[in-house]
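Let's turn to chain A:
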Amino acid sequence: MAEFLIKNGFVFDPILGIKGDVADIAIKDGKIVETSAVTKPKIIDAAGKTVMAGGVDIHAHVAGPKVNIGRNFRPEDKLFNCTPGHGIERMQGGFSVPTTIRTGYNYARMGYTTVMEAAMPPLYARHTHEEMRDTPILDQGAYPVFGNNWFVLEYLKNHEIENTAAYIAWLLRATKGYAVKVVNPGGTEAWAWGLNCDNVHDPVPYFDITPAQIIKGLIEANEYLGLPHSMHMHANNLGNPGNYTTTLDSFKLSEGIKPNSKFGRDQVMHHTHVQFHSYGGDSWANVESKAKEIMGYVNSHDNITIDMGQVTLDETTTMTADGPFEHHLTELNHLKWANADVELETGSGVVPYIYSPNIKVCAIQWCIGLELALLAKDPMRVFMTTDHPNAGPFIRYPRIMKWLMSQEAREQQIDAFKYKDKVIDATNLAGIDRELDLYEIAQMTRAGPAKSLGLAHMYGGLAPGLEADVAVFDFNPNESYVPDDIENAFSNARHLFKAGVQIISDHEIVSNGNKRTLWVNARVNENPQVMRDVKEKFLRYYTVTLNNYEVSGHYLPNPYVIEVDATQ
Partner candidate 1 sequence: MTKTITDVVCPFCGTLCDDLEVVVSDDGKKLLEVYNACAIGAEKFLHSQAKDRITRPRMRQEDGSWKEISYDEAADYTARMLADAKKPLMYGWSSTNCEAQSVGSEIGEAVGAVMDNTATVCHGTSLIAVQDIGIPSCTLGEVKNRADRILFWGCNPAHAHPRHMSRYSIFPRGFFTGKGHTGRKVIVVDPRVTDTARVADVHLQIEQGHDYELLDALRVAFKGEQLPDVVAGIPKAKIYEVAETLKSGRFAIIFFGMGVTQSIGKNHNIDAAIAVTRDLNEYTKAAIMPMRGHYNVTGSGQVWGWQFGFPFAVDLSRGFARYNPGETTSNDLLRRDEVDAVFVLGSDPGAHFPFSSVRKIYDLPSVAVEPHETPTTEICKVHVPVAFVGVEVGGCAYRMDNVPIETRKVVDAPEGMMTDEEFLKSVLMRVREIKGV
Partner candidate 2 sequence: MAIRVNLITGRTIQQGVSMEAGKEKPAYTTACGIIELDPADFKKLGAFRNTNVRVTSNYGSVIVKAVEATQGPHPGVAYIPMGPWANMIVNPNTYSTGMPTFKGTPVEVEVAKSEPVLGSLELVRKGCRGELA
C-alpha cells in the first residue's frame, strides 16, 4: 500500500493532545505511523491547512427500511438536485434523504469516514446491510433496536439479565449489529395498539413492564456482556413540551451502574438527540429551553454521553422507530405519514418536516441544540449530530461548526428569526458567548464519539497505530476569517484518507475505498432457555422461519468483526 506523509498542517487532535501546532502525519499500510516509519512516502502539502482525523458519526439514519421509505415517498426531496455520474462517481440524488451513493460521497467531502446507522429493525437487517453495502467509502455499523422487543420485555419483566444478555448476543450475531439501541422503550409496542408510554413509569400494555425497567435492564445486560458501545438511548416522550423531566428520569436510571468494557469507554448510557428531549413548558405556546438543567446533570455525571440532534432550519424528513411520535407529528403538520410496525420487535414512522426560522418553536429548538454543546464542560462526552435527517441533513455539520465556533454567526441567525424576542426569552443562547475551537470540535466529532463507541483503538485520532483516516481542510486557523469560511472549508475537504487509501485528492473523489461493516460478535455461555424461546417465537409468531432470519454472506462483503467474550 502507498505511503503518505501529510506535511506541515495545523493539526488538531485530542488523542495526541495537539491543539493546532504544525505537525506531520505519516500513513503506511492503512495505519497512522511514526513519521520515521515511512520511506518513500507521497508528500501531501498541508501547509496553511487544518489536519484532523476522519469524522465519526455516532448517530445518523442513513440506511435501511425507513430511510428508503423516506426516499421513495418523497420525490420532491430530489427536485433539482439529481446529478450525473462524474469520474468514478455514480449518479446521485436527494437532499434530506440522499441515495446511498451520495451519502458516502457527502460524508467523505466533510472529512467523515465512519458513520453508524442509528436504528436497524432486526427483521429488516438484510435491507439495512444491502444499503450499507451500496454506501461507498465509509466504515459503518448498525444498531438493532431492543426497547420494544418481546423477548426483552418478557425477560426484563422478571429482571432476567443473563437471558436478556444471551438474547442480545444472539440477535447481534443474527443481524450483524453493532450496539443495543433503545427507542421509546415500551412506547412503540404500545403504539401497535395505537397507544404510547409517556413517561418511564407508564406501563406497557399487556407486557406489564415499565420503560424504567426496560432501560435499566438493558443497561445492565449491556454491561453484563461488556459490549464496545454502551446502551444507546432515545427516551420516552420525545418532542413534547415539558419532556425534560422524563429525560432526567431516564438519565437517572444509569446511576450506580459502572461500565464493564475492555473497549475504553466510560459511559453506560449514550443518550441521543438530546435537543428533542430538553423542553420545558406545558404547551407549544410556552415551550422553553431546559438545556441548562439537562447539561447540569450531564456535566456532573460522567457515566453518560450525549449527542445534540441539532436543528438546521431546513426542510427535511423525520424518521424514527418512535412510531407514536411520528403519528403525533403528522397530526401537527398534516404532511404525509408513513408507518411501519414490525412484528415482535419495533415500529417506525416517517413524516416530512419544515424547520422554518419563521416559526417560534423551530427557532427555540435551534437554540436548545447549540446550548447543549456550548454548556458542555467535557466535549469528549457531547457530540455533534443532527440525528440526520430528523433535525436536519448531515451535510449541515460544517454549518453547525460555524455556529458553535462563532458568536457572530449565532447572532446573525437569531436576528433573522421572525419571533426573535420571544425566542430569546425562551432560551439561554443569546447569553452564551462561548466559542468552541477546532480542538473541541475534534473532540465532539472525532475522539469523543470514537471513545463512546468503544472504537478509540481504531478511530478518532492521529496517534500511530490508529486507522489512517485523515482529513485535510482548506482552513488556516491563524489567519483572520469570517464565519462562513468555516462552513465552506469543512464542507469540502481538500484531501481525505480512509484506512490509508486516498479518497479525495484536491477536492475530487478519486476512490470508493474499501468500505467495511462493523459488527459485534459477543460470545456467551450456552443458554438453552433462550434458544428454546427463540425457536418457539419463530414457530408461532414470526412470519419468517428461524433459518431464514440470519443475515450473512454477501450482504457484508467486507465485514469487520469485533469479538467480545462474555463467557465467564
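Basically, contacts are C-beta pairs under 8 Å (C-beta built on N, C-alpha and C of every residue); 3 or more make two chains touch, one makes a residue touch a chain; residues count from 1.
Candidate selection criterion: all candidates are chains of the complex that A comes from, given by their letters.
Note that the coordinates shown come from a computational prediction; the quantities given were computed from them, not determined experimentally.
Note on chain A: across 1 or 2, the candidate touching it in the complex is 1; the others do not touch it there.
Per the touch definition, chain A reaches candidate 1 in the complex via residues 63, 65, 67-68, 71-75, 77-78, 82-85, 90-91, 93-94, 97-101, 123-124, 126-127, 130-131, 134, 150, 191-194, 206, 327, 330, 335-344, 347, 350-351, 540-545, 547-548, 554-555.
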